[in-house]
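Note that one protein chain is taken out, while the other chains of the complex remain in position.
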Amino acid sequence: MLYREAGQFKTSYAADQAIFTIPQDRAAFWILLALGFIAIPLVASEYVLLTIMIPFLVFALAAIGLNILTGYAGQLSLGTGGFMAVGAFTAYKLTTALPGLDIVFVFLLSGLVAAAVGIVFGLPSLRIKGFYLAVATLAAQFFLIWLFNKLPWFSNYSPSGVIGAPPRAALGLVTVTGAEASPVAKYLFTLAFVAILALAAKNLVRGRFGRSWMAIRDMDIAAEIIGIRPLNAKLSAFAVSSFYVGIAGALWAFIYTGGVEALAFDIDRSFQILFMIIIGGLGSILGSFLGAAFITLLPILLDRGGEALGLPVPVNVLTNLEDMIFGGLIILFLIAEPRGLARLWQIGKEKLRLWPFPH
Amino acid sequence: MELLHALVIDPIGAIADNPEFLLEVVIGGLLTGVMYSLVALGFVLIYKASGIFNFAQGVMVLFAALCFVGQLQLGMPLVMALLSTVAIMIALAFVIERVVLRPLVNQEPIILFMATIGITFFLTGLGQLVWGGDVKTLDIGLPKDPLIIGGVLVNEFDLTAAAVAGLLVAGLALFFQKTSIGRALRAVADDHQAALSVGIPLKTIWVIVWSVAGIVGLVAGIMWGTNLGVQFSLALVALKALPVLILGGFTSIPGAIVGGLIVGAGEKVAEVFWGPAFGGAIEDWFAYVLALVFLLFRPQGLFGERIIERV
Partner (left out) sequence: MTFIKSAICALAGATALCGGFAAAAWAQNEQFIPRLVYRTGPYAPNGIPFADGYADYLDMLNARDGGVDGVKLVYEECEDGYNNDKGVECYERLKGKGPTGAALVDPLSTGITYALIERATADKVPIVSMGYGRADASYGPVFPYVFTYPVTYWEGADAIITYIAQQEGGVAKLKGKKIGLIYHDSAYGKEPIATLEKLAQLDGFTFEKFPVSPPGIDQKATWLQIRQKRPNWMLMWGWGVMNSTAIKEAAAVGYPMDHFIGIWWSGAEPDVAPAGKAGIGYKAAVFHGTGTDFGVIRDIKHYLYDKGQGKTKVDKIGEVLYVRGVINALYDMEALHTAHKKFGNKPLTGEQVRWGLENLDLTAARITELGAEGLIAPMKISCENHGGHGLVRMQQWDGAHWKYASDWIEPHHDLLDPMYKASALAYAKEKNITPRDCSKTQS
């Protein structure tokens, strides 16, 4: 009832090709944006903004990046952490070498550098496939972290190898990095970056590139026969994916933590982001957000929930119980819908078409 | 020029000056590789029979070791603790098959992979909940003294580990080749549907495979636990098994052993002789680069099954 397409006609190609073809979807999208840009900054506390929303958004961006590579182009990657580190350390080097360069451009340039690195480590994908391809990205992961950890040049010869974000303003308007930046400014800056890049990704995967990636994913030999060059498709997927992941890394270091060492981007980080896209849904931009929410927010909710219950148990017992519940929930969700939360959402929408009159 | 020196002349010079040291490094590396193989074997068993990359293998190693050492500390005799831990691992296999694998039958490998991550979290919590997070010393009387054989230093413990790994592989090979269950396992590995159609019960096979992987995990847990003390870090040895798996091929038991030997020896030689040129701690990524080079020539791993693609 509420969500019905009957009677909606598309009268132009533009309308036919819109991202959200149904007015209800469009409305929901704008409401979400309004929530994100207006309501949350007004209502949310500093704790929510700094420790829940910002890491969630950064993870969502990284998950979109990995989803482009693994979900759309079918190339398994366990090097996400390494590419995030490239973004973070490039941004640091750029902004300390050129303090006048606006932080927005610094982040975009860091993304480009990460893309270039991604292409290099994507080259073996032309020959190695499936789980075995993981070796190339794992090599990238371990090598890059080692490199940033080992060469003091990357951290401007800081004795501990930790990079710290200097205070910088976005578009010359408002300070978004460093200790002085307000939580709201940090949050809005991150949200703007993520929203624009997510929209770009949505359009990219619907276009020529996205189609060639999906063709390669579904069957690369067949794709080659219908005239898609695996070289272009695979390497472009690596480049675009690393661009997103690199920017996520820069945001992580500059906006979220303010100071990181290379080990913050170790293999655990790569796995964490891989979990997000599998749980959220492979090959779905929405799924990247849902997966990031599941993996980052659920443990915190469980933790706060356990705390709110006020059980007289020690924290270690609570943490272990939370781990068990979290693991159980992952399995439960997979059994309920193996294709991820995004698919669950889709099924929900189909049900809504008829609801509340299913016959 | 200086780089050339550091990369070529110095290491080669060091090797030429002291070939016994090279031998010692290689032997040390091979023996470490065996320890990696012990962990990798568990992965191979499950991948071979069900096509699942079992992320939980590392935690199963930890869980088995925790149960074993925990019961020992409660005062149980060694053999009893061993048997009861084996029983626990078999029970675990039953539960996993019933709760996780059966509802997810016929799903894509990546989904099953994710399900094993759920198992990982669950076992991490359960193991620490029951047995606590502190480090437990495990000493079941394995010899550990250094030995000098022909001027080369080896550790008795490493030799024991190699012997255990050898026995384990021989046992598994016999099990796979000579028993009817083993034949059924191989049939399932070749083709699920064909195996089902000739009346092989898939569910039983899965329980058996996960049980065997659990027991292999227990052996790995005892060996690594003797070395490190039983604590959470045992779960991290799985990371060291990854390059071994990729190099040896996910489906081959001899591959896990040979892969372990190559990775172990390769990374130690690289670290000792070439590490100084790069500032050290290169062995982690070197293992993957080594595996990568092999894979560029053989994309299915050293002993993996040939990938045949049809459109």
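By letter and in written order, the chains are A and B; residue numbering begins at 1 in each of them.
Note that in this section contacts are C-beta pairs under 8 Å (C-beta built on N, C-alpha and C of every residue); 3 or more make two chains touch, one makes a residue touch a chain.
Owing to the predicted nature of the structure, the values given are computational and were not obtained by experimental measurement.
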item: Hidden partner chain, touching residue among A:P230, A:G258 or A:G328; value: A:G258
item: Residue among B:L168, B:L202, B:I215 or B:V272 touching the omitted chain; value: B:V272
item: Those residues of chain B which, in the complete complex, touch the missing chain; value: 18, 21, 24-25, 28-29, 32, 35, 128, 133-135, 137, 139, 144, 146, 153, 155, 224, 227-229, 231-233, 236-237, 240, 267-268, 271-272, 275-276, 279-281, 283-284
item: In chain A, positions touching the absent partner; value: 39-40, 42-48, 50-51, 55, 96, 146, 149-150, 156, 159-162, 164, 166-167, 178-180, 257-261, 263-264, 300, 303-305, 307-308, 310, 314-316, 318-320, 323
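Everything that follows uses one rule, which is that only the chains that are shown with their structure count from here on.
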item: Inter-centroid spacing, chain B versus chain A (mean Cα positions, whole Å); value: 32
item: Sites on chain B touched by chain A in the complex; value: 53, 99-100, 103-104, 107-108, 110-111, 113-115, 117-126, 128-129, 133, 239, 242-243, 246, 250, 278-282, 284-285, 288-289, 291-292, 295-296, 299-301, 304, 307, 309, 311
item: In the complex with chain B, residue positions of chain A that touch it; value: 124, 127-129, 131-132, 134-136, 138-139, 142-143, 146, 149-151, 219, 221-222, 225, 267, 275, 278-279, 282, 316-317, 319-331, 334-335, 338-339
